[in-house]
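Everything on this sheet refers to the single structure shown next.
Yeah, one chain of the complex is gone here, protein chain that is, but the others are all in their spots.
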Amino acid sequence: MSPARANESLPVTAEQNPPVSTEPLLRVEDLHVRFKADARTVEAVDGVSFDLERGEIFGVVGESGCGKSAMLRSLIRLLPSHAETSGRVMYGGRDVLALRERPLRALRGGEISMIFQDPMTFLNPVLRVEEQITEALRQHTDLNRAGRRERTIELMRLVGIPLPERRLREYPHEFSGGMRQRVLIAIALACSPTILLADEPSTALDVTIQDQILKLLKHLRTKLGMSIVLVSHDLGVIAQTCERVAVMYAGQIVETASVRDVIRNPRHPYTVGLLGSMPRIDTDDKYLRPIPGSPPSLSSPPEGCRFRDRCPLAIPECATWKTELLPVRPAHASRCLRHGEVGMALNG
Amino acid sequence: MTEIAAGVTPHRRAPRSWAVWRGRIPLYIGIGLIAAVVVAALLAPVIAPFDPTAQDILNTLASPGTGKHLLGTDQFGRDVLSRLLYAGRIDLLIAFGATAVTLTFGTLFGLVSGYYGGRIDAVMMRFVDLVFAFPFIVLVLAIIAILGPGLRNMFIAIWIVSWVPYARLVRGEVLVAKRQEYVMAARALDYGSPRIMVGHILPNVITPPLVYSMLDAVSNVGIGAALGFLGLGVQDPTAEWGKMIADSQSFMATNWWLPTAPGVAIAILGLGLSLVGDNLADRLRAKG
Partner (left out) sequence: MERFGFIGGRLLQAIPVVLGVTIVSFFILRLIPGDPVLVMLGTHYTPQRAAQLRANLGLDKAVWEQYYLFMRHLVQGNLGDSVYYRIPVGHLVWQRLPVTLWLAAYSTVIAIVISVPLATLSALRRNRVADQATRTIFLLAFAMPPFWIGLVLILVFSLHWHLLPISGYGSNVPDHLYNLFLPSLTIALGFAAILIRTLRNSILNVLDADYLDTARAKGLSQFRILRRHVLRNALLSGVTVIGVNLSYLIGSTVVIENVFALPGLGQLLASSIFTRDLSVVQGITLVFGLGVVATNLLTDVTYAALDPRVSYD
């Protein structure tokens, strides 16, 4: 490993230098995640499919309980033992869901990393920050101790932690919230992964820090050529950071498009509802507009479209059709029968 | 939560009552064990075949089943079963009598200390720390040393020492409780302090000490039995399980049932109390 030079890019993986290929980096096919508790089964993720292209930031947005976190975790099989997954997650020609333990562990952290929501509880309080970062290095590289140390300092500098040489030996509780999240990011980036999975990385932070972290993620994507899957319930976060987005509801993707298209030209009533329920400073609205009703139970999901009980466009046919993502335009799909009639007009 | 539109079949689940009942089995077993001991002890005068203090030198160390001695006799020819039953009264008295007093006093102490805070609290807690600075049994023994052996002094000793954990426990709970809104509301209504303490705070902090009291009862029986074993508790000719074990220690090799019977009795009572204590917590918590 070369000595740390502050602004050099980190050594890249092979994937970043090949001729431009049109193969998606990650392909998720018909992913299902079921949780079993006593006699009940909850279908948290019900048939999710999407592709992740090289170097893109892909967002997944939805309200709490829609299954987005479970979906993200299932990509590297980080679910509790009572969870069952089915479907395929294709990466590098292999199905992650079918990998044996050893290759899976080599993948985790080595090629696909994950960062989490609350940096306080996701860092071990009794281990120094240095140890938590070098742990990842020890697992996936054969750097010696000096090499690991250098790399750690490099990483900390990369994510914007000032005076890394001094702060190496500190403990998580000695860092502020934003700095802790940067530590988590540093851990995730330690072995130059090609994909970073981010589960609500800014939710637990102050708004100003949120902004910093999101900007950092974008910067890292550009600098390292990494792809990111960003999960959030906050459409504003997604809009600020992602290029493409999938909108999830009740375990299914209901719309997927570029961020521009989703905001300017939503084609699913739920998306419209989401957009309409965002607090805005540029209108005169005095009240927030939530979507009436609440999401269906995932242990016994309704037939047909799951949004129909709350949907202003619902028709009898919505109760019986076997829903699928219908193409609306190139790179824009919607799980609504009447997607052609959905427009901002709905939002009034 | 709005209901889902028609067309959805609800999931079938096991009937609730069975699962709940099954989870309560340990609690019921515990209650049953305690009840059995209590009943046996209460009925001692009725069901004991012999006078527990009656000696029969012709019939010493009889094996169980000899004559009418279902559990045999001890080295003085006294019927083991009868002594066992009568001893139960003493040990139950310790379990409940000693514990009830310490529970009450300790809780009140903790209540006052936690509620008033400030210097009263500081002084009271110093006192608590002091008692905690010694192993309990050492303090109990020291008190027995001062007062002399015997059942009455044993009670006094336990009373003086065992209330302390309750005080600490309750104080902790009270410190949390007094910040709650219902206390502020009561104060706003100008309720007097004693009324707030007993009427409002107490019901909310009573659960942990109650649960602890069950386990404490086990411990007190143990202390009583240990003192009896050391010869510092109940004196001859009264029967007490610990003392029965001690008295039979020399004959343990040849007459193994002599220390075993009272030991099993203690274990049954102890097990019953432990089961109730362990499972009462869940039950009370569920009720909220």
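For clarity, chains are labelled A and B in written order, and residue numbers in each chain start from 1.
The criterion applied here is as follows: a contact is a pair of C-beta atoms (placed from the backbone, for glycine too) under 8 Å apart; a residue touches a chain by one contact, two chains touch by 3 or more.
Everything quoted here is computed from the prediction, not taken from an experiment.
Enquirer: One chain isn't shown here. Among B:Leu141, B:Leu175 or B:Leu210, which residue touches it?
Expert: B:Leu141
Enquirer: Can you list, in ascending order, the subunit B residues touching the missing chain?
Expert: The list for subunit B reads 126, 129-130, 132-139, 141-142, 144-147, 149, 215, 218, 221-222, 225-226, 229-232, 242, 245, 249, 252-253, 256, 259, 263, 266-267, 269-271, 273-275, 278.
Enquirer: List the residues of subunit A that touch the chain left out of this view.
Expert: Its contact residues with the unshown chain are 76, 78, 104-110, 113-114, 116, 118, 121-128, 132, 135-136, 139-140, 171, 173, 184, 187-188.
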